[in-house]
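Apart from one protein chain that is not included, each protein chain of the complex appears where it belongs.
Up next, chain A:
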Amino acid sequence: MNALQMVIADGMTITRRNALKIKRTPDQLGAVIILPIVFVLLFAYVFGSMIDIPGMSYQEYMIPGIFVQSVIMGAQITGYTLALDLRKGIFDRFRTLPMSPSAVLIGQTTSDVLMNVTGVVVMTLVGLGIGWRIHSAPHEAVLGFVALLLFAYAFSWVTAAVALALRTPEVFNNVATIVSLPLVFLSNAYVDSARLPGPLKALAEWNPVSTIIQAERELFGNTIPGKSVPGAWPLQHAVAASLLWSVLILVVFVPLATRLYKRSVSR
């Protein structure tokens, strides 16, 4: 068995293990399904009654933001699960086996994509139920979902690296909340970033979360036809920039998380 075959075979074994774990802990899957429903309903009706986006319905404007917020929350399962496993000593078993060292992280992030797919399907259905519509061509819509899941996958690697550096599930949870809330809310998810005051506007426009949300809006056709998007370069070229972000995150965080995994289990 060569190195690549081993990564694939072992990655599949770990993915299968995680899938079994998800099946046996329905509360996790429940969170992935129920949280987005709560988000959609809460934001659509609470924020939707206060915030006015000229030219389009708030539901249309908001759903892509909720998609991205949900996958960011969902990606944290990766980090949390790894921190739990690290505490329980199962990695000691893995490390004494002649398996590929990157397979553990590949298996974990892959099984979390499956969770995110479930979450996205649920949100799409709920979104359609409250009046959100896809106005773009089918191939654009497909690219929209692919870009969303790719971003989720990349973000899983970020949370993996953070969790392996912090090592404890509780600390990870706190840090993840403190970081992800501003990341989501200092963006164009629920408000028009162009209308934010000076420094906040700059932050929101360069926030990668804004870029991916803008890309989703364009790919699903949730924009006002003919109206150009104000803002920084990444918002002007949102689709390309969001794919670039995802690739860049993977290039940095895959090797980083792998190194942290090797280090964190060899104490």
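Here, contacts are C-beta pairs under 8 Å (C-beta built on N, C-alpha and C of every residue); 3 or more make two chains touch, one makes a residue touch a chain; residues count from 1.
We take it that contacts and distances are computed from a predicted model.
Visitor: Among "Competence protein ComFA", "PadR family transcriptional regulator", "ATP-binding cassette domain-containing protein" or "Succinate dehydrogenase", find the name that the UniProt record gives to the complex chain excluded from display.
Guide: Missing chain, UniProt protein name: "ATP-binding cassette domain-containing protein".
Visitor: Among A:90, A:130, A:171 or A:196, single out the residue that touches the unshown chain.
Guide: Considering all chains, including the one not shown, the answer is A:90.
Visitor: Looking at A:1, A:38 or A:247, which makes contact with the chain not pictured?
Guide: Only one of A:1, A:38 or A:247 touches the chain omitted from view, namely A:1.
Visitor: Just the residue numbers, please: which parts of chain A touch the chain that's not shown?
Guide: 1, 6, 9-10, 13, 16-17, 20-21, 24-25, 88-99, 265-267
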